[in-house]
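Here the complex is missing one protein chain, while the rest keep their positions.
Per-chain residue numbering starts at 1, and chain names A and B are given in the order in which the chains are listed.
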Amino acid sequence: MFYIYCPYCGEHREEEEFHPKGQAHIERPKEPEACSDEEWGNYLFFRDNPRGVHHEMWVHAVGCRKFFNMTRHTVSYEILETYKMGEQPSITADSQAKPREAAAVSQQEGVRA
Amino acid sequence: MSQSKQQMFRLNTGGRIDRSRTLSFTFNGQRYQGHPGDTLASALLANGVDIVNRSFKYSRPRGIVAAGAEEPNAIVQLGSNEAAQVPNVRATQQALFDGLTACSTNGWPNVQRDLMGLVGKLGGQFMPPGFYYKTFMAPASMWLTYEKYIRKAAGLGRSPMEADPDSYDHFNQHCDVLVVGAGAAGLAAALAAARSGARVIVADEQEEMGGSLLASRETLEGKPADQWVARVLGELASYENVTLLPRTTANGYHDHNFVTLHERRTEHLGDTAPVENGHRQVRARLHRVRAGQVILSTGAHERPLVYAGNDVPGNLLAGAVSTYIRRYGVAPGRKLVLSTSNDYGYRAALDWKEAGCEVVAIVDAREAPAGDWVDAARAQGIKIITGSAVIEAKGSNRVTAARVAKIDIDAFKVSGPVQELACDTIASSGGYSPVIHLASHTGARPTWREDILGFVPGLVKGVQACGGAKGTYTLGDVLAEGVEAGIRAAATTGYTAQTVSLPSAERLQQGPAVALFQVPHEKSTLRGPKQFVDLQNDVTAAGIELATREGFESIEHIKRYTAMGFGTDQGKLGNINGMAIAARCLKRSIPEVGTTVFRPNYTPVTFGAIVGRHCRDLFDPERYTALHHWHVERGAEFEDVGQWKRPWYYPQKVNGKAETIQEAVARECLAVREKVGILDASTLGKIDIQGPDAREFLARVYTNKWEKLAVGKCRYGLMCKDDGMVTDDGVTSCLAENHFLMTTTTGGAAAILEWLELWHQTEWPELDVYFSSVTDHWATMTITGPEARKLLAEISDIDLDRDSFKFMDWRSGKVAGVPARVFRISFTGELTFEINVQANYAMHVWQTLFKHGEKYGLTPYGTETMHVLRAEKGFIIVGQETDGSVTPEDLGMQWAIGYDKPYSWIGKRALTRSDTKRENRKQLVGLRPKDPKVVLEEGAQIVLDPKHAIPMPMVGHVTSSYYSPILDSGFALAVVKGGHQRLGETVYLPMADGQTFEAEIVSTIFYDPKGERQNV
C-alpha cells in the first residue's frame, strides 16, 4: 500500500485513491502516418521494465483526477519523487549514485518472490 | 474430578490473577476452573492438563511449550456453539472467560487415544520429509482419496457452519509514531514520543501491556517492574494524542509504513460480543495504520534447545516456566531439570525454586558459567552440571526423566557417560531470537550477529527497532534504547522530544553464552530418537539433515521440502535452530545459509477482521437509479451491470404462476415491436463536454466525423484505443456550438471519463475543453415502439412531428410538467424517445408515463429484452461483440470511420497496419441456426468441417445468441474468420455433449433491414 504525494493536492494520499497508468513519458508520435508499422508497434506495445529507478504515470482518480508522474524504485518500492505532467524527473537511473542503488538492491534481493 | 485435584499446580501466592473469583471452562469435554487473569494455557497447566494436542504428522502427544505467540502446540478450536467456532487459537493468547469451551484441533478420534499415533510410531522411521509427496504421488488419480484421510488426521481446525452473529470492522488510522510491542522498550519509546506531542499508537498483542516486565524478577527503581509499567500506562492514557491498543497484534508491515493491526476487542469476554445499550459491540477490528515512523519493540523469542524427545509434554521454554510462575501463579510441574546455554535460563530455576518446587539440576553447556544469576543459583544450593546438556527427554505422555551427558559442541558428539535424572519438567534455553517478522515483511533482509547468536532486523526507511527486537537484552539498555527510538521518531515526524528520565535498573553481571542449537545424542541424528525443530509442522533435525543429503542447499528449498516454519507458526521457535542444523550439515556458517522470509500474517487473523464490514449486503456497492424502487415493487429480477442493479426482466403472474424468463422476455419483446415499451436507461454514462475545442476533441477520440454535427443533432460514435480496437460506443449530442453531451456504455462510464482526461492532460493540453460526469444527474427513460409518439404527445409540449423532430434529433421541453431533454435515438429499431430529466423528478415522470401509457399497452422491459431487440437489429454491445481485439471494420462499421479526417484520430494509424487489414480477421456476422428451435450457446466455437479430426480448426465463436419472438426463431451474432465474405455459407458448432449444430452465415440485421421502423 503506497503512500503517494499528489503534486496537485500537495499532500500524501493513500494508494486506493490512485490508478497506475504505466510507463511515463511515452509520447504519441506527432505524425502517426509517418511511422513505420514497427515504430507504431513500439509506441503501442513496448515498455521498459527496469530493475531500479523507473518513471511511471499515475492518476489521482479518487481525488483531483489529475495525471502526474512518479519516479519509483522497482525493488525497494520507494517513491523517489512525484512531479506534474509536463515536467521532467529530477531523479533518473543515471543520476542515482551507483553505490546507493547497489546497496539497496543487495539488501532487498529476491524478497518478493 | 475430585475437589482436591482442582488446580493442583496453582501456587498459593503470586501472579497477576484474581484468586477471589473462579471461572469455569471446558476443554475437550472436561470441565475445569481457573481465575480472571489466566490464559487458557495457564489454566490448563494449573489443572495439570499435559496433552493439549496431537502433532500434525506423527500424531505424537504434545503439551504447552511457550507462554505467548510462539506457542507451537496448544492450538485449539474455540466456541461453545456452532456459530461461535474459531479455529487456530493459541491457548497461550486466549484470555480465560467464564464458560469458555475449547478443544484440540488435532487428534482423531481424541488426543488421549489417537489412532494416527500408532501410524506415527510404526511409520516414524518411514515418514521422512517429502513423505506425502513420495508416498501418495501415484497413481495421481488417488490423491483425492488419500487427501481426505490425511487432512482428517492432520486437522487444522474447522470453520463454523453457521452464520457468525458478530460484526467486525476496519479502522483507518494515521499517526506520527506507531509503537509495536509495549514491553520495556516499547513503553519507554511511547513515553518519549508521546511527551513530544506526536500522535502515537501503541499496539500490544497481550491482554495486558508491559511485556516481560509483568513477570520479571528484576526491579526498577528498586521496586517490582510492574509498578513502573502501571505508572507509564497511566501517563500514556492521560494523553489525548496517544491511542493504547491492548490485545492488538501487528500482523503485517506493508509498503511505506502501512501496518495492519488486528484488535481483539471482545474475545476475552465471551464467545460472542456483548451488547451494550442495545448495540452489539464490534468483536474484532482491523486497524489500517499509516504511520510516519514505526518503532519495532517486539522483543525476542526464547530459542529452545533441540534434543531427543524434546516434544514430550513437560518440555518447556525456560522463559515460559518463569512467566507461568510469576505472571499466572502456576508451576507447570514439580521436579525441574533446566538445560541452558546461557545465563538467562537460570531465572527459570530460581523462580521454580522460589515457588517451592524442586530443581533437580541445572545442566549448563558451558564449562565454567559465571554471572549474578549463576551465583544466585549456587547460593540457593541448586546442583549445576557444567559442560553438559539434556540429550534426551524420557517419557511418553509426560516427561519422566532427563538423560544428561557431557557434550563436545565443536565435534558434535556426546563426550561422557549418560546419567538419568528423574523429573517431570525439562526447561531449555538456547538464547534469544529477536522477533524480526514484521521488519522482514518490508523486504529488508535480516543480518546475523554472532555476539548475540541471532538475526537482527534489516530496516527500511521510517522504521527503527529497539530492545529485544534489536538483540538488546539488558533491561537498562533496553529502556535507554526505547527512549532514544521514541525521541528520534518524534523528531523525524516534526516534534520536539522531551526528556524522559529512566528508572534505574539493576546492573547484573552476565557470562557469555555458548552457541548451542542441536544437542548431540549418542546415536547419529538420522538413527537416534526424534529431535524436533519445528513442533507445529513436525520437522525434525533428521528431516533437515536428510534434506541436505538429498541435495537441498538453499534454506528456502529446505523450508519447502520439510515444511519448516510453514503455516501459522511462521518459524517463531524453530527457524534459527533449523538453519543452524542445515549449516552444520552443509558445513557453512549460519549467515551463509541465511534466513527464510517471514510473511504476513504474524499470527492468524480471523476472516471477520479481514472482511470487516464488506460483507453480506455491504459486500459491494449496489448502484441504484432514481427509479429503482419502482422496479423492486414491480417485481423485477435484477442483473448486475458493473455495480449497477438493472432490471433484467419483469416476470408477471399468469394464472397465479410467475412467468419464466423466456416467457417474460417474449412478452416484453412483442410489446415493444407491436405497442410500446419503456426501459430505465439511467445507467448509461453521461459526460458533459464544454469548451471551444470540444468538437475537435470529439473528432480525435471518436473514429467518425463530428465537424458538421449541428446543434439539436445526435450522432452515434465509436471509440478505439490507439491499437485500433473498439473500446466504447455511444451517442453524443450537440447541445450548443461549444457544448456536447456524450453517452458511454454503462460499464465504461468512469473509464471513458478517465480516458478523455488522459488525452487532454497528457497529449492535447492545448485544447480548451472540460469534461464532467453528469451520469447521476440525469434519469433516462426510453420509450420505444410504434405507440411511443402518441404516448409522449399526451404529456409533452414538444413538437413530436416526424418532420420537425427527426430521427437522431434532440429537443427540450416539458414532459409531465418537468423540464426534459428528449433524444430521438433508437437501440431497438423502433420509434424511440429517450427522455432525460433531473433525477429527483424521475419517479414523477415515470409514473405519469404509466398513467397515460396503460391504454397503449406500455410495458416495462429489462436488459434481457433490450439485448434481444438490439441483436435483432445487429447493434453491437461493446464487451460482448468486442473483446479488445475487434476493429470497427471487423464489426462491418466502415460507415463510422472517418479515414479522411485531418487529425490522426485515436486508432487510425493502427487500422492501416497489415494485421488490421488482414482479410481473414474474425468479422461480425449473423448466424441463423438451421433448426429455428435451436438457440446457440454464447461462446460456442465455430468450425467449417465437423468431420475434421480433433483438434478441429476453429474459425470463430458466437458472441450473442437469443430466441427472437418476432421471428419465432433462434438467431445469433458471431465473429468468423473472413466472415464478411462468407454470407450464405454453412458453419458447424460442435457442443460438449456431442451434438453438432448447423447454422448459416447471414447479415447481422435480422429484423427490418431497411431501418424503416425507427424513422416513422
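The rule we apply is simple: contacts are C-beta pairs under 8 Å (C-beta built on N, C-alpha and C of every residue); 3 or more make two chains touch, one makes a residue touch a chain.
Definition applied: contacts and distances are computed from a predicted model.
Within the choices "ABC-2 type transport system ATP-binding protein", "Anaerobic sulfatase-maturating enzyme", "ABC transporter" or "Sarcosine oxidase subunit gamma family protein", the name that UniProt assigns to the complex's undisplayed chain is "Sarcosine oxidase subunit gamma family protein". Seen in the complete assembly, the chain not on display touches A, B.
Only one residue from B:35, B:90, B:199 or B:406 touches the chain missing from this view: B:199. Of the options B:247, B:623 or B:928, the residue whose C-beta touches the omitted chain is B:623. The omitted chain makes contact with just one of the residues B:14, B:528, B:691 or B:857: B:691. When you scan B:818, B:878, B:897 or B:1001 for touch with the missing chain, the hit is B:818. Counting the whole complex, the residues of chain A in touch with the unshown chain are 8-11, 13-14, 16-17, 62-66.
Residues of chain B that touch the chain left out of the display are 167, 169-174, 199, 276-282, 288, 290, 613-614, 617-618, 620-626, 628-629, 632, 644, 683, 688, 690-692, 735-739, 768, 770, 772-779, 812, 816-819, 821, 837-844.
The rule is short, and it goes like this: only the chains that are shown with their structure count from here on.
The centroid of the Cα atoms in chain A and the matching centroid in chain B are 27 Å apart.
Across the complex, chain B meets chain A through its residues 254-258, 290, 443-445, 458, 460-461, 556, 597, 722-723, 754, 757-758, 761-763, 765, 904, 908-910, 912-914. Every residue of chain A that touches chain B in the complex is listed here, in rising order: 1-3, 14, 19, 21, 27-28, 31-33, 35, 37, 40-41, 43-45, 57, 59, 61, 65-67, 76-79, 85-86, 107-109, 111-113.
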